[in-house]
Structures are given as C-alpha cells and as structure tokens.
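Only one protein chain is missing from this complex, and each of the others stays in its spot.
Each chain carries a letter (A, B and C) given by its place in the written order, and its residues are counted from 1.
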Amino acid sequence: MPETRTPTNGSNAGGARVGVYVCHCGTNIAGTVDVRAVSEYAAELPGVVVSRDYKYMCSDPGQALIQQDVREHSLNRIVVASCSPLLHEPTFRRTIDRAGLNPFLLQMVNIREHVSWVHLDKQAATAKANDLVRAAVRRVSLHKPLQKRRVPINTNVLVVGGGIAGIHAALTLAEAGKRVYLVEREPTIGGHMAMFDKTFPTLDCAACILTPKMTAVGSHPGITLWTYSEVVKVAGYVGNYRVKVKRKPRYIHEDLCLGCQECVTACVYKEGKTPDEFNLGLSKRKPVYLPFPQAVPQKVVIDPETCIEFKSKKCKKTCVEACGDRQAIDFTQKETLEDIEVGTIILATGFKTFDPVRNPYYGYGRYPNVYTSLEVERLINAAGPTAGELVLRDGKRPKAVGIIHCVGSRDANTNRWCSKVCCMYSLKLAHLVKERTGAEVYNFYIDMRTPGKGYEEFYDRLLDEGVHFVRGRVAEVTDWAAHPSEKGRLVIRAEDTLAAFVRRIPVDMVVLSVGMEPQPDAQAVRRMFNISCSSEGWFLERHPKLAPVSTFTEGVFISGACQGPKDIPDTVAQAGAAAAEAMALIDAQFVELEPYTAFISEDACSGCRSCIPLCPYQAISFAEEKKKATINEVLCKGCGTCVAGCPSGSIQQNFFEDEEIFEEIEGVLAYA
Amino acid sequence: MELKRTVKFEADRDPEFARWISHTVGGERIRHCLQCGLCSASCPLSLYMDYTPRRLMHLSREGFKEEVLSSSSIWLCTACYACMVECPKKINITHLMYALKERAIEERFYPKRFPIPVMAQQFCRMVRGSGRITESWLIVRVFLRTAIWRLLSMSGLGWKLFLAGRMPAKKEKIQRQDEIVALLDSVAETRKELAL
Amino acid sequence: MRNRQLSRAPLLQAAFEPRIVAFFCNWCTYLAADLAGTSRMKYAPNVRVIRLMCSGRVDPQFVLDAFAQGADGVLIGGCHPGDCHYQEGNYKTLRRYHLLKCVLRQMGIEEERFRLEWISAAEGDRVRSVINDMVEKVRALGPLQLDAETEDIREEVAVC
Partner (left out) sequence: MKYAYYPGCSLRGTGRAYEESLLAVFRSLAIEVQELDDWNCCGATTYLSVDELTSYALAARNLALAERERMDIIAPCAACYLVLNKTQRYIRDYPDIKTVVSRALGAIGLEYHDRVRVRHPLDVFLNDIGLEAIAAKVVRPLKGLKVAPYYGCQIVRPYATFDDQRNPTSMDQLLAACGATVAPYPLKTRCCGGSQKGTLPEIGLHLIRYLIAEAQMNGADVIATVCPLCQFNLECFQKEAGSIRHPLSIPVLYFTQLMALALGASAATIGLQRSLVPVEPVLEAKEIAYA
C-alpha cells in the first residue's frame, strides 16, 4: 500500500509544490536501495508536498497515483525516481500531461541503471539515491512549461540495402502507398538469400520464394530502385532528411537495356575470365554480364577493370554491334549524384560471412576441398556453377563430408558471439549433401542450437537420416595421414567430447559453417546515419526488447542482420516492423521534436558573434540591423554548445538552462 | 564381467578445491569453459591421458579433487601452450596444469617412483645448491631415484654425448650462490606472511 | 617495511569517500552508463551523474561551480571524436577542457580531479573502469582543499 507522508517542513520555495515518487521496480530497485528511506528523506525537502514509494510507478495504478495527487494536492512539479529517463520519461510526461500539468514540469531520477543495478552496498546506494532525488527536487522547481515543436514529415522513405530485409521493407511501404527509394550497392538486389539453395526448416527453395518479391520491387510504381548505388551523404533531421546518392556507372543505359544478354553472348571473350562474384569465384564471368539469371533489375553491367575497351580502347565492340538499335551500351557513362528528400530511413545493410583464412588450422585456401558453407550453397544450387552437382574441384563426388560448426563464432580469438543461424543451416546442408551424394556426413558442433518453430523437429529428422554428430570443436583439418585409411584425404581432428577421446575422421570435403560479421564498412555507415554500433560492430537498437528496430536517431530504423545475426524469418519480421515504425511516423503527418532548443535574450547579447561558428547546423545568424545574434528554432537541434560558449551568458537552452543545471550540481553536492 | 557402481555424491565434491582453481593465477576464466574439447584435440599428449584436458577443466571447476590430482594428465603436459593459444574462451589451461602439478606434489598425489615429480624436486634442489643446472648430473640423480635400469640403457647415448663434449662432468655453479639462497628464502617468507 | 607503513594513508583519510560530479552526454556516455546498469556491472558509488544533451553543453562554470560546492572531482563523458550526435560538439568540449585544465592547474587543483573521457553507447565496461579508476585516484589525493586565493580566482573566472 502506498503511503503519504506529510512534510514537517512546509517551506515552499518559489511556490513549487513537488510530488516525489520512488519506484521499487519490484526488487530491481528496492533490493539495493532503501526506497522507503529515500521517500521519507524526500518528504523533508523544501517544496515537497507529497512523497511516496510504490511497487511499480510505471504501472497503471502507479500513474493513477500521481494523477490523483496532482489533483488532490495541487502539485505543480513532479519527480519520479525510477529507471533511466530514456526508458520512461515519455511515459511519465504523458501521465502528468493527462493530469493537466505541462509535461516538462517533470524530472526523472535514474536510481535503477545508475544506482541499484551497479552498486552492492545498500547504504551507499541509498545515499546516492538521496543525493540524486535532492538535486531533482531543487532542479524541478525551476522548470518552465514547454511545448514540443511540430514539423511536417516528408512521406518518402529511403531503404538502404536490397537483401531480403530491404526488399520486404520497401514492398510493405510501397504497398501502403509511400514512395520508396531502394538503394543497393551491388548491380542486383537479392543479397545473400539469392545465393542460397534451400531454406531451413521447410526446405523450400530460396529462389522460389525470393524472386517473386524481387520482381515485385523492380516493377512497383512506388519504388525507385537504384542498384549499383551508394548513399554518400545524409543531412537534416527526422521527417526532413536530405540524402545524396552516388550512382556508379554500369556503362549501360538502364532504361534502354532489355536484359536480352545478346551483348554477353557477342562479347569478344568467348569464355568468362573473371571470377564470378555471385558464385564466389567458383565459376567465371565475362566483362559484360548479368549477375545471375533472376537478377533485378534485368540489366547487364560492364566491368571496366576487365573490359578490353576500357583497357586499350581497341576492342571490336561486338557487344555494341549485338545491341544494335537499342543503343543501350555507353562506354562514356559517368558516375552521377542524385539528391533526394525523405522523412524516414530504413537501414538493411546486412552482414558479411567470416573469412576462414583467419583460422589457418582449418586449411581454407590451402586445401582445395575445404569450402565455406556459402560456397556449398552455390555448389548445390541448380543454377550454380555445377548445375547442382555436388562435386569436388576434381569433379569427383565426395564419399564423406565433414561440416564444422562455429567457424568464426563463439571464439575469443575471432568473434565471441554465436551467429545463431549456423546450426540450422549446417543441418540443412547435411541433409542436402546426404540427399544429393549419399555421402557419410559428420557434423562437428559445440552445442546444437535449434530454437525456433519447426527447428528441433528438423534436427530430429537429420538424426533419423543417419547423419553423424560429433560434439567437439575441431582442432585442425590436415592432409597428413597417420593411418593408411587417411591417405589422400582430409583428416578432421577433434575430441568427441561425449565419448571423451580424440577422433581423427577422414573425409573428402570439408564445409566450414562460417559465422556472421558486421559489414566491413559498418562504422562508416553508422557515422553517416548518425547511429551507434555495439562493441562488436552491429547497429545498436534503441532498446533491446522494446524498441528493437528504432535507433537513437529519430526516423532512422534498422532491420535484418545489420543489427545482429538472424535468420530469414526474423529478418523479414524485423523488416516489417521497421516499415510499420516508419509508417507510424509518416501517418502522424508531423513529428514532434523535443523543445530543447537554444534561445537568445536579446538584451544581454553583446553581438560578439562567437556563437555563430559554434553551431554545426548554421542555425545562428547575425541580425545586422539589431547587431544581435538570432537563432532559427527550426534548424536548432538542441545540443547546447553555443549556450556553453556564450561569453555574456545571453543564450539559454530550454530544459537545460544554466540555473537549472547549477541547481542540480549544488543539489547533488549539498549535504542533508 | 566385473560390475562397478559409479555415483558421485555431492559430498564427494570439494568446493574449496573448486574455489581455489578459479582464484588461482590463470584460473580466472575457467568457469567460462564451453567444454568444446579444442584443448584436447590440439594437445599432442591427450591421446595418452586418462582424463582429456577438457574433462580435467570441468572436474576441477566442479571440485572433484581426487580425480583431478590423481590423474596422469597433469604430468603429461609438456607446456607446449597449444591448448591455451587456441582456447575459444582464452582459458590459461597450460598455467592451470602447472598449478595442478604444484598442488599434486604438495599433497603427494602421485605414484611411487613416478619420475616427473622426482625430476622436479631434484631440479629445484640443484638450483638451490648451484644456481644452475648441469643436465648430466640431473639425469643421473633422477634415474637413481626412479629407474636405475634406464640409466644403464641410456649409458650408450651418454657416452656418445660425453665424447662429443656435450655431457661435461664438471658441475656448473654461479659465483654468488648465497644470493640464490637468500632469494628462495625471501619468497618462502613472503608467501607465509601474505598467505599466498 | 617502514616505508610501506608511511605510504599508507592515515586512518582519517582512509574513511574519505570522494564525491565526483559527472556530466554525461545523452547519446553516448549516459547510454553507456545505462548499459553498465542493464549488464549489472558493479562500480564505485561515488559519482553523481548529470545528464546533458551533449558534452558541448558543459559550461566551464559548471565545472568550477562543482568544485566550489565541494566536489572532489569532475568527470565529463562524451561521444568519441567523429561520433558526436551533433556532429562536432565534443570537439568544442575538448577545446574547453584543455583551457579549463590550465585554469585548474593555476588554482592548484590536481590534474586527476578533472577528466574528459570518450565513452560510446556500447562501452558500458568503460564507464565502470573509468569511474573506478577515477574514484581510486581521487581517493588517493584526499579531499579537495580550496584556499582563499583560489576562491578569488574562481570568482574572477566566473565573471569573465
């Protein structure tokens, strides 16, 4: 039961009538902080009319309590001591708003993340909580009513990355009638999913479920698809982003190319010479090529690095001849820059697979028959380099195949995290390899992780099929034979930890189940979009549970594997969520911005202009007629740098006024 | 067929031993062990061990002191550091092997005439006495105390090495032997004082 | 052995618990401190955090005021260079920090008492280590003693 304590000290500084609410958060706070004592302490502070502690302040009854007190005790300032303001400040602002108080007459005290969760000593934690509450009570008395700013929102959306996440988000938004710009770095959309053969656990073919969506993107009137393009600059703020996109020359007029590929056939190269990126170098392509048969857009690309015309200017240009009247080929094409304006941005930049060269003991790059899992996806894909035949580099079928899990995952020497998808895709590959070749298949795993709908059942199925499971991390793959049966084969050495001895298992093919890593340019991308990365390099969500696709930059959302390893179902779900979040912003028609802008008291301004270069947004200008600086409130983002730099103290920042901060400083330091 | 009943009671565990291993130098991360077996598979000697290094790590952190200290594995470790370098959790396995050896010698957990602890003790004695090791003398001393017949079987090699000038009969000794003694005594004193 | 005992702080100082005021920016360091909390990292309870939108908002007077009001140390936490949510606020902070350090030196305030750290939202562990380290160092220095002369300097600085 909540309790009211009537203050003995009735003094009322500046007419503030403060209510203090200390949250237990179950035992999250109350386990370390003596919440009762904090509330009793607060009750004695000048200006405090009501002080309570309650089990869960953010619950409905907790909020109702505040609203009731506001009415009954005519409170005009509220302090809530609970969790981080980044979590529940909006909640409590709404609470007091509904009780008729201006939402900015609230101050939150973070006694969970900053106190109870990080300290062990109950006495010291309680003392710290007291200090913080005291500061908040003193500060809140100076708070002024403020209004959020409303700015209209541009309804266009930018989606960066054309893998399954970007495709799904773009289609969802376009279906809802929004204009979408989809920017993809490669010449085609499709991402990693387009390279897969089958998808777990249902074993439906990746192309069958993906290519219809790709085609839909290509033909949707609401989607502007820019492949072979990259975002190079982002400016503006939520609702009003200005984005610059670089479009690399593909030396083909996209509007003229029909995708007939006659130029490819006609190329002076009779055979491909360059490792084919899409097939991971397992086949060769020509200088003019279509990345893969279902590529979207169905437009060829010319690679200037290998095309003779670019090297010597002396090519017979049989391709141009073949193109004929269509005149789609243009060797003089130049890079172009496009400027677009969008209101929201969805990042779906995906992942990179771990490069197993970093783990030399597995022999990748040294033994030809050691493959990555992605390479095997291409090998067993009917549209792949071997037309779906799983054969070794010498054309022979493997009789035994070893699949090594956790390559570049769960390893302090490379990446510490679990890549989440490898167990399941290894099972899928085990099944496909067994089905196609009848080979003995060995899975080397540490822990089998199959949480997901239908996943454990799939594992059961593999066990039924007679695939071997050896629980142990592989120490090495070697061609060094210690037994006649090992001659000429690759030997996998691991401890069979369930049998408790070391085993050497000779195989013909080794599949390295490589983990997922952040894209190599993730840091540059996050800087451009002004978002954060986790220490591993994944894009950081606003809250791991409650705001999984939002970022700390309003209007920028993330989806798919750029946020962390995840499989296709999770990726699609996140892409849908990101699209919905973007739509929620757009359909509100305007965005509310925090009122933390700076303002100038003209009387005090000496016109020294030292604030003007401090503003990164050019929001401050000099009014010549008055010889005073003025701030454009629409451009100001509220960092407060000019405030701190003003020599005459004539600039102030809403909600962070000097006096408010001085009061907070003195509040935390004042002894009781 | 001889049947053996195996069940471990909680009372068989020595929680103090488990605490010790995770607090000893190098044991900081032993609780992170995944039991992946990479240590065992990269160990050149694991094929000869009664408990593979992986099992030893788990038995230690669970406090099965008897099993751990009477295991042959701790004596087989040659300190090649292959396990430690590859361990995905960066557990200092090699160093823990040293710690277990030290503990096993302290608590006399090894078979009689087992050469490794004998060699270790003779080694230390020689350091205290001369400050340096003379290999020829060390080998003789160890075999005298463990397996005299091996001394005879190896005499051929010994003679060859002697002829090649690689088995000097002269004992190596440092000049300021008193420093070594003072050093060793100081360590013993500090250890006692700080209860290390 | 004698030296060892001498270097030990007297009993009275051993009971001294420094009070440190921290100004954390909303986007990086405050978040990192939240992350330290959600990760249940444990650190010394001597720091009182004041949230600002950007480390660029830290007015030198805030720091001087904190010292004048009895803080034994002041810590500023901002985004890493190049990562500022407001593009370059943290560079301005850095510039002011160096100037302010000179002033504090003249006032006889030891260097360890005033610190600027770049801590990104992902570096919860750094919040823990920085705070623990700073508390230790300030504890070793003992309470801040401002003499009358430095009081004057403070006022002068506050005026200009």
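Just so it is clear, a contact is a pair of C-beta atoms (placed from the backbone, for glycine too) under 8 Å apart; a residue touches a chain by one contact, two chains touch by 3 or more.
Here the structure is a predicted model, which is why all the values come from computation and not from measurement.
Every shown chain that the unseen chain touches in the whole complex is listed here: A, B. For the chain missing from the display, the contacting residue among A:P360, A:G438, A:G454 or A:P613 is A:P360, taking the whole complex into account. Touch with the hidden chain on the side of chain A covers residues 360-361, 478, 480, 482. Residue-level contact of chain B with the missing chain is found at 25, 44-45, 48, 75-76, 78-82, 84-85, 94, 97-99, 101-102, 105, 115-117, 119-121, 123-124, 127, 131-136, 139, 142, 150, 157, 160-161, 164-168, 172, 174-176, 179-180, 182-188, 190-191, 194, 196.
The rule is simple: only the chains that are shown with their structure count from here on.
Chain centres here are Cα means. That of chain B falls 48 Å from that of chain C. As a whole-number value, the distance joining the C-alpha centres of chain A and chain C reads 32 Å. Residues 84-86, 110, 112-115, 117-121, 124-125, 127-128, 131-132, 135, 527, 530, 532-535, 540, 552-553, 596, 614, 616-617, 637-641, 643-645, 647, 653, 656, 658, 661-662, 664-666, 668-670 of chain A are the ones touching chain C in the complex. Those residues of chain C whose C-beta lies close enough to touch chain A in the complex are 17, 19, 21, 26-28, 30-31, 33-34, 36-38, 40-43, 45, 48-54, 56-62, 65-66, 69-71, 82-83, 85-89, 92, 96, 120-123, 128, 160.
Per the touch definition, chain A reaches chain B in the complex via residues 361, 410-413, 446-447, 471-476, 493-497, 500-502.
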